[in-house]
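Taking it in order: structure first as structure tokens, then the write-up.
Apart from one protein chain that is not included, each protein chain of the complex appears where it belongs.
== chain A ==
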């Protein structure tokens, strides 16, 4: 009689938790990818912790505060490490609806990740999409601040340059004889022939300067 019951229980268990069963979820862990050398081995104690975390998450759902660790069933553990799990109700005859389990896991994903030192990429619940953390959005975008700073600097510099140019011009107008313009390289007023000051050319040791041409040759005759 007892053997029969035992077989019945394991049979029911086996039926409830099967790959692809209703309300069953596949979980995939990539411990070595996440932790490298510090990776721990996946054994029955870790499975116990996992069941505890799932039970904990279910307890947070209203009406399911009585969920026990024994209600969480694991099966098909592979080398990967991956396995399937279901959560049964207290009678252990039916599994809880997938939507409830999904909501519970989503709400507590961070706690579950933390218990195993993993993150959303390395501890995956297939079919339960995780809520991604929204990016930090400052009230004023940073780029506008920097833009504003540089913009103001440039405007101030332009204003200063224009004003100093006006002052210089006013000073020059008051003293017409003094050629104090920073752009003017020649000291004396030179005679100009077609924009070429003759003095620098004459400094070439007193040759006759072909550059100082007569008007006829300057332009190509029409």
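By definition in this document, a residue touches a chain if its C-beta (ideal position, glycine included) is under 8 Å from a C-beta of that chain, and two chains touch if they have at least 3 such contacts; residues count from 1.
As a working rule, contacts and distances are computed from a predicted model.
Think of the chain that is not pictured: of "Transporter", "Prefoldin subunit 4", "Deoxyribose-phosphate aldolase" or "Epoxide hydrolase", UniProt labels it "Transporter".
When the omitted chain is restored, the residue from A:66, A:107 or A:155 that touches it is A:155.
The omitted chain makes contact with just one of the residues A:70, A:110 or A:131: A:131.
Those residues of chain A that touch the chain absent from the view are 28-33, 39, 78-82, 129-132, 134-135, 142-144, 146-147, 150-151, 154-155, 157-158, 161-162, 165, 169, 181-186, 189-190, 192, 194-197, 200-201, 204, 209-211, 218-220, 222.
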